[in-house]
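For this depiction, one protein chain was excluded, whereas all remaining protein chains were kept in their positions.
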Amino acid sequence: MNHETLTQILSQVAAGKLSVHSAKDKFEHLAFEDIGFANIDHHRSLRKGFPEVIFGQGKTPDQIIGILETMVNREEIILVTRISLEKAEKVMAKFPMAEYAVDARLLQIKIKEPKISGTGTILIISAGTSDIPVAREAALTAQAMGNRVETLFDVGVAGIHRLFAHQKSLTNASVIVVVAGMEGALPSVVGGMVGAPVIAVPTSIGYGTSFNGVAALLGMLNSCSSNIAVVNIDNGFGAGYMASSINHVSAGK
Amino acid sequence: MNHETLTQILSQVAAGKLSVHSAKDKFEHLAFEDIGFANIDHHRSLRKGFPEVIFGQGKTPDQIIGILETMVNREEIILVTRISLEKAEKVMAKFPMAEYAVDARLLQIKIKEPKISGTGTILIISAGTSDIPVAREAALTAQAMGNRVETLFDVGVAGIHRLFAHQKSLTNASVIVVVAGMEGALPSVVGGMVGAPVIAVPTSIGYGTSFNGVAALLGMLNSCSSNIAVVNIDNGFGAGYMASSINHVSAGK
Amino acid sequence: MNHETLTQILSQVAAGKLSVHSAKDKFEHLAFEDIGFANIDHHRSLRKGFPEVIFGQGKTPDQIIGILETMVNREEIILVTRISLEKAEKVMAKFPMAEYAVDARLLQIKIKEPKISGTGTILIISAGTSDIPVAREAALTAQAMGNRVETLFDVGVAGIHRLFAHQKSLTNASVIVVVAGMEGALPSVVGGMVGAPVIAVPTSIGYGTSFNGVAALLGMLNSCSSNIAVVNIDNGFGAGYMASSINHVSAGK
Amino acid sequence: MNHETLTQILSQVAAGKLSVHSAKDKFEHLAFEDIGFANIDHHRSLRKGFPEVIFGQGKTPDQIIGILETMVNREEIILVTRISLEKAEKVMAKFPMAEYAVDARLLQIKIKEPKISGTGTILIISAGTSDIPVAREAALTAQAMGNRVETLFDVGVAGIHRLFAHQKSLTNASVIVVVAGMEGALPSVVGGMVGAPVIAVPTSIGYGTSFNGVAALLGMLNSCSSNIAVVNIDNGFGAGYMASSINHVSAGK
Amino acid sequence: MNHETLTQILSQVAAGKLSVHSAKDKFEHLAFEDIGFANIDHHRSLRKGFPEVIFGQGKTPDQIIGILETMVNREEIILVTRISLEKAEKVMAKFPMAEYAVDARLLQIKIKEPKISGTGTILIISAGTSDIPVAREAALTAQAMGNRVETLFDVGVAGIHRLFAHQKSLTNASVIVVVAGMEGALPSVVGGMVGAPVIAVPTSIGYGTSFNGVAALLGMLNSCSSNIAVVNIDNGFGAGYMASSINHVSAGK
Amino acid sequence: MNHETLTQILSQVAAGKLSVHSAKDKFEHLAFEDIGFANIDHHRSLRKGFPEVIFGQGKTPDQIIGILETMVNREEIILVTRISLEKAEKVMAKFPMAEYAVDARLLQIKIKEPKISGTGTILIISAGTSDIPVAREAALTAQAMGNRVETLFDVGVAGIHRLFAHQKSLTNASVIVVVAGMEGALPSVVGGMVGAPVIAVPTSIGYGTSFNGVAALLGMLNSCSSNIAVVNIDNGFGAGYMASSINHVSAGK
Amino acid sequence: MNHETLTQILSQVAAGKLSVHSAKDKFEHLAFEDIGFANIDHHRSLRKGFPEVIFGQGKTPDQIIGILETMVNREEIILVTRISLEKAEKVMAKFPMAEYAVDARLLQIKIKEPKISGTGTILIISAGTSDIPVAREAALTAQAMGNRVETLFDVGVAGIHRLFAHQKSLTNASVIVVVAGMEGALPSVVGGMVGAPVIAVPTSIGYGTSFNGVAALLGMLNSCSSNIAVVNIDNGFGAGYMASSINHVSAGK
Partner (left out) sequence: MNHETLTQILSQVAAGKLSVHSAKDKFEHLAFEDIGFANIDHHRSLRKGFPEVIFGQGKTPDQIIGILETMVNREEIILVTRISLEKAEKVMAKFPMAEYAVDARLLQIKIKEPKISGTGTILIISAGTSDIPVAREAALTAQAMGNRVETLFDVGVAGIHRLFAHQKSLTNASVIVVVAGMEGALPSVVGGMVGAPVIAVPTSIGYGTSFNGVAALLGMLNSCSSNIAVVNIDNGFGAGYMASSINHVSAGK
C-alpha cells in the first residue's frame, strides 16, 4: 500500500462511498497482517516509500509464497532477496510474472514498472569481476526503487589507471556504491576523488585472512576518506536501498 | 582553496594581471605542498567541496601547527579532530581564533562563518547521555560543513516512548545520524520509522562484551532496517561528514 | 524416576513388601546407570524435577536408542534435542510412540501427557519468520515441562508497531522468551516494555557480520534493559527449560 | 513514580480536587522529562516496577546530579551503578542521604527502606574471593528491589566439597546467582544440583586467555546444565535485577 | 629403528661381520630418508622412544602408503592419525595387517604387540557420550605406546555424583586424560580431586558459542586447578602421547 | 604486451608505417580493455614486467575464457590461479595448449617458454607433506616468471636434523620461500640460519586451534628472525611472485 | 594439613588421648574454613599433596593476610602468586619470614625447607631474556614443591645452535618447561629433541600480532611435536606445579 491507496480510501469515506466501519477494517489490515508464521508490515510503503522486502534465506518456499500472496494486490513492486534458484523456481511456478536474477539471487514481482523518482544517477562500481554478483544485487535494487543506475566493473586498485579513465562518471554521480573484496581499498580511493557520498560494500571474495570479507569490511570502516559509510558483507541489497534513500533526499525536507 | 579562488586566479590570467608562469607556480602549490612531515592536499576543497581535515591523534602540536600554517590563508574553515585538550591549548596559543569543543575533542578555525548550503535538516540522535560527546562531534562537523542541525539526546530503546514523542523531528529530517553504544539497537528502530537515510555510529560506551563498541557496530551492520549505513566506532566526525555529503546531493547531478 | 517412584519404593520397604537388599539395588540404579558409552543420571528427576534430556548431536542412533531403553520405564516424558530427521526415523522405528518436530529437531516420548504445573504463561516471541524453528524448540520444551505457552512470530524492530499491537500478551506473561537473529535488538525493546524476566535467544539467522549469531548474542548481552539474561546461540531448548524453571518459582521457597 | 502516585492523581481528578488540565501536565511529565542531556523515563516505575537506574560510567558528576534532581521527589529508591569513588563523593556532597558501596561501585538513595516483596530467597554465590565485588553489586541490587538475599563466597570447583557443605542453602533458594571468573565452571555444577533458575555472571578475574572474562562467559553459555542464563561480564547489577524479576514472578500472572 | 637395532648394527661392526662402509650407509638412512614428498625421520625411535607418527589429514593414500613402506621394516608399531575410512581402506588393501578404529580415525600397524612399559595406569575420562571418539583416540595411542589404560565415559559436571562414584579409579591413576566439549569444566573438577597430572583435551562438541571447541579450550586453560595442561582441540592422539610420556618418567632420570 | 611490442609500435610510427591515429587506437587498448565484466590491464607487463594474472576463484569458466581471449595474443605467458579441475577442463577445451597442475590448482598458457632472468636460485621449502600443494604453486609461479627454482619438502621442526642436512642449499639460495602449517615455526629456524630474505607462507594445514592457518600466520608475523616477511594463508602464488620480484632486484637500480 | 597431621590425630583417638567429639571438630576444620570472604580448603594438602595456593591478583592485602593466618599453623609451605611488590610489602610486615621474588611476583612462607621428593630433574628453559620472570615463577614453584630444578635462559630458535650446545641437559631432564613469547616455536624444537614430557608456557612478550601471547599460545597448541601440553599465557606458576606433579608420578601407582 502506498500514499495513493490511502488517499483513495479516505476520499471514498469523505464521499460517503465507504462506511467508516469498512474503512476501519481496511486500515487495520494496512498496519500489518498476521498470517501465523509472519506479521506482514503493509504500512511500510506509506511510512518508508517502499514495501517490505522479503529476506529469502531461512524461509521455506511455502512461507515466501504465503507472504507474497498477502502483498501482491497491495504493492506495485515486491523484492525477495537471497533466494536460491531452487526456491525461486517454486515461487515462479506460482507467480509467473516474477523475474529472477540468478547471480544476484534476487526475485522481483513488478506490478508496475518503477518510475524514475531519484534526483541523480547512482554509480555502482566493482573492484573485481568476482564482486559482480553483489554489485548486480545493488543495481537491481536501486532500479526497482526508481533510480537511474550506471555500472563500472573490475577497476580495482592494482591497476588504478582503469579507474581514472572513468573520472567523468565518478564526478557526475550523485551517489556511488563501491563493491570490493580482498583488501577493500577501492572505496578509499574513490572517496578521495569525489565529494558525493560513497556506500562501501565489502564482499566475501578472497581467501585465508580475508576471513570471508572481514578484511574488506575493516578496510572500509577505517577509510581515510570521510564521505564513506559501510553496509554488511555481501549486502548488495542494502547498499542499493541506502543509495536510493540518499538519491531521494531533496530540498523539500 | 575552493572554486572561488580558482576562478579568481584564472580570471587574473585571462585579464593579463597574472603571468602564466606565476599562475603555474600557484597551481602547483594548489595540488599539494610538501612540508617534510606532511604533504598537504590543497586541492581537496576543489575536488571534494571541503578542505583536508587534520587527524590530531598521533601528531605532535608542532606538526599540527605546521600544517595549519600552510592552510590558514587558503581555506575558509579548518577542522582538527581527535585533539586532546593539552594539545589544543598549544595550538590555540598560536591561533587565537581557534575554538575548541572539549567533549567532542574538535578544534575549529573559522575564517568565515559557514553558510547553510545543505538542502534539508540533519537530525543527530544519541541513545544515551554517555554517547553525547560523539554526537556532538558529528553535529559540529555537519554545522561546519554548512548544514542545519538538530539534536535529540538520551532516547534509547529501553524506554522507546521517548523516541516516539519526537516522531515529527524524525519525519522532517533529510538525513539522520544515530549514535549508540551497548547493543546499538536504536538505528534499527529509527530506520524502521522513516524513509530518510540513517548513518549509524557505534560508540565504545559499555563494558565487558561491548568490546569497546564492537557489539554496537555488529548490531548496526546487521540491522533489519535497510536505509542504514555505518561508520567506524566513535567516528562522530565521519558521520557528520557523510551526513553533510548526503545533504548536499541535489537534483543538479 | 520421580518423587512418586521414590515414595512408592520406600513404602514397600516400610510395609515389608520389599527387602532392604532389593531396595538398595534399586536405589543404586536410581543414582545413575553405566551402559558403557553413557552414565545415565536417573537421579535427575528427583533432584531437578525433570529427567535427563538427551543431546542428540554427535550421538549415533544406536547410542540414543540405548539410552532411551534405560529411561523409558523410569520417566514420564523424555526429550531428545538436536536430532536430525534421519536419526529420528531410526529411533521412531524402535519407539513408535515418539513424536518428532522436524523444524525444532526435537523428539519427544510422552508416557504421560505433562500436567500444567507452572504458575503463569510463558510467551515466546520471534523477531522474524526465519527464527521460528528455534522458537518452536523453546515452546515444545516448555510445554513438555508443564507450562502454558503462547507464541507471537515475526514482530521485529523494523516495524515495531506490530509488537505494540500485542502489548496485552506481553503484560500478561510471567516469563517471556525472545528469539532473534541479525542485530538481536528485539529483547531490549521487549525488556523495556515489561517487568517480567526475559530470556533472550540469539539465532544464527543472518549473514556476513552476523557471524552465525554472534552479533545477536552481543546485542543481547549488552542490552540496556536489565530484566534480560541470555542463552547460547540457537539454544531454543535451553530457553524453554530456563523459562519453565522460572515459571515454577513459587512462594513456597 | 509508582502505582500509588498514579492512583492518587486519578482519585484527585475523580474527586474534583485536580483539574483535568493540571492532571494532563502531570502525566506528561510522568512519561519522561527532557533535561537537555537526558530524557528521564519517569514512567518506568509504573511499567516495570522499579525506577530508571542511572548508569554512572561515562557521565559527569553534574549530569548524574542533574538526573537525580528530577527523580528524587518522584521515586522511593534510586540506584547509580558503575560510579567511581571520586564521582560518588561529589554526588554525596549534594545528596547526603546517599549510601556508597565502594567495592560494588554502587550508590543508593533510599527515600523509603524497600519492603520484602519477592516470594523466596535469592542466593548469591561467588567462585573466588576476587569475584566478591561483582557478587556484592548483585546482592545490593536485589535487596534494593525488595528481596531476601543470602551470600556464599569462595566455593569454586577446585575444592568442590566446600560447595556441597552448603547443599541446604542451594536447595532452599528460589533463584541463584553464580559469579565466577577464570574458567566459569561453577554455574554448571550448581545448575546440576538444583531445579531453581541460575543466573550466571562471568567476571573479568583471571589473566592471559581469560580475555577479561570471555573464557568464563563462553563456559557459562555452553553449560551442560539447562537451568542457566547468562548476563554480561562483571554485570552484577543486571544479575541482581534479573534475579529480582524472577523472584517476583507469581501465580497471579 | 630403535635402541635394539642400533646395538645390533654396532655389535656386527665390532665383530667384523659388517664393513664400516656398509654400516655408514645404514646409519645415513637411519637419520632420515628422502622419498621426494617426505623426509622420513627414522631416527625418531632412538631419540624419542617411539617412531614418527603419520598425520593422515591432507595426505593422499599413495603418500601414506609410500611412507609406510619405508617404515614397516624398521619399526615395531606405526600409527596413522586422522585418516578417513575411505583412505584407510586403500591403505589396508596394501597392508592387510593394519587395524582401523573408525570412531578414532586411527590406523595401526603392529609388527609386535606393544609391551607394558609405563609405570602406572592412565585413566581416560570423557564428559559426554559425544566426546568418546576423541577419548578413544587417546586410549588407543597410549596403549600402542605401552601403557595400561582405563576408561570412564559420560561423567560430566551436570550430574557430578557420577564422577564421585569413581573416586577410587581417579585416586589410583598415575596420569588422567580428561576429554570434554561444551564448557570444558570437567578437568577443573577432576584436577581438584587428585594430585596426579591431568591432560585436558577440549573437543569440538557443542554449537553456537562453543566455537568448535574454543569455549572448552579456554575453560581448560583458565582452570583454577593447577595440575592441568592442555592440548589442541580434538587432539586425542596428542593427549595419549603426552600421557604416555608422563607415565614413562622414572626415577632413573 | 611487453616492452618489445611497445618499441615495435613506436618504430612503425617513426618509420611512417603506422598512422598516428592507428597507433593511438592501439595504445588506448594497451592501457586496459573493457569487456563488460572485466577491465583487463594490458599495461601491466610494461609496468610490472609480468602480465595480469587471473584469479580463478569466483569467476565462471566463460568469464575466464573471455579474459584469456583478450590476452592470448598480447602476452607470452598467462597464469590462472585458484582454478578448480572442473573449471580448468572447460578452459582447456578452448585453449588446448594450456597446462594444469591439479595439486597447485594453477593453469598456465605459455606462448613462449620463459627465459631465466632472475639472478639467483629460489629455494622453496615445505614443513610437511601436506603443505606441498601450496609449495608447488609457489614453485610453478616462480618458474613461469623466469627463475631457477629448487624444492625441499617435509623438513619440519619436529626433526630438525633433516633441515640441517640441507645447509648448503639454504646457504646458496638468493631467496627462500618457506611453506608451513600448524605452528608455522620453520621460517624462524630457516631465517636464523641464513642472511637471505625469507618469504613465509602459512598454510591452512592443521585442525582445531590452527584456525585454518591463523596460528601459522601469527607465528610467522612474530618471528624472532628479522629477514622474514609474510604473505596470505595458502598464498603460494603470491610467495612465488614476491620471490621472483626479489630475485630480479639488481645492481642497475 | 598433611598426612602426618592426619595420622597423629587418628592415633590420639585410638590411644584415647583425644575424644571423638574433639577429633570431629578438628576434622570439620580440616575440610575447609569459612572466614567470610574466603572458604579455605585445608583438606587440599591431604588430597593433592600441596596446600592451597593463594592467587594474589584481585585480593586486598588484608584478605591475603586473613587467609595466611588460617593457614600458617597448618601447612609447611605457603605460596602467594601474582602479588605486586606493594601488596607483598604489607604482607611481609605481618609475616617477616616471608620471602618475595620481585620478578616472579611470588611470595613464599616456608615453615620448613621443602625436601626433594620428585624423582628426576626439572629443566626450565626460556626463549628470550624478557621471558625470564615467567621462567623464574615456574622454577621457584617447582622448588617449593620438592623438585631439583635447572634453568637455561635465552636459547630461542633464531640462533638454534645455542640450544644444541645444551643437548645433555635436555636429555637428562625428566620434565622440561619451555617458556617463550613471540612466535612460541621453541617447545616444538625441544619436543622434537627429547622423549620427556614438555610443558609449554606462552608469554605475553611481543607486540602487535603477538596479541599479548596469543600467537605463542597458538603456536604451542599446534606443535608438530606430540610430547607437549600447554598452560595459560604467563602462567609460570601452573607450569612449575604441573611439572612437579609429573615429576612425582612413580611406579607405585
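By letter and in written order, the chains are A, B, C, D, E, F and G; residue numbering begins at 1 in each of them.
Methods note: a residue touches a chain if its C-beta (ideal position, glycine included) is under 8 Å from a C-beta of that chain, and two chains touch if they have at least 3 such contacts.
Everything numeric here is computed off the predicted structure, so don't read it as measured data.
*Asks:* Can you list the shown chains that the absent chain is in touch with?
*Replies:* Looking at the entire complex, the absent chain's contacts are A, B, F, G.
*Asks:* If the hidden chain were put back, which of F:I77, F:V175 or F:A216 would touch it?
*Replies:* Going through F:I77, F:V175 or F:A216 one by one, F:V175 is the residue touching the chain not shown.
*Asks:* For the full complex, which residue in A:G56, A:G128, A:G146 or A:G195 touches the chain that was left out?
*Replies:* Considering the complete complex, A:G128 is the one touching the chain left out.
*Asks:* Touching the left-out chain: which of G:A142, G:A158 or G:V198?
*Replies:* G:A158
*Asks:* Would you write out the residues of subunit B that touch the absent chain, in ascending order?
*Replies:* Counting only subunit B, the missing chain is touched by 31-32, 36-39, 41, 43-44, 52, 55, 57-59, 63, 67, 82, 202, 204, 212-214, 217, 232-235.
*Asks:* By the contact criterion defined above, which parts of subunit A meet the unshown chain? Give residue numbers in ascending order.
*Replies:* Here the touching residues of subunit A are 127-128, 156-160, 182-185, 188-189, 191-193, 206, 208-211, 214-216, 218-225.
*Asks:* For subunit F, which positions touch the chain that isn't shown here?
*Replies:* 47-50, 53, 119-121, 172-175, 192-197, 199, 217, 221-222, 226-232, 237-239, 241-242, 245-253
The rule is simple: only the chains that are shown with their structure count from here on.
*Asks:* In this assembly, which chains make contact with subunit A and also with subunit C?
*Replies:* Both subunit A and subunit C are touched by B, going by the contact rule given at the top.
*Asks:* Find out how few touching-chain steps suffice to connect subunit B with subunit E.
*Replies:* Each step joins two touching chains, and the minimum needed here is 2.
*Asks:* Distance-wise, how many Å sit between the C-alpha centres of subunit B and subunit C, to the nearest whole number?
*Replies:* The answer is 50 Å.
*Asks:* Can you check how far apart subunit C and subunit E are, centre to centre, with Cα atoms defining each centre and the answer in Å?
*Replies:* The computed centroid separation for subunit C versus subunit E comes out at 39 Å.
*Asks:* Using CA atom averages as chain centres, what separation in Å is found between subunit D and subunit F?
*Replies:* 60
*Asks:* At least two partner chains per residue is the criterion; list those residues in subunit G.
*Replies:* Within subunit G, the residues that touch at least two other chains are 192-193, 214, 217, 221-222, 232.
*Asks:* Draw the chains as dots and join the ones that touch; what shape do you get: line, ring, star, complete or other?
*Replies:* Basically it's none of the tidy shapes, so other.
*Asks:* Which chains touch, pair by pair?
*Replies:* A-B, A-C, A-F, B-C, B-D, C-D, C-E, D-E, D-G, E-F, E-G, F-G
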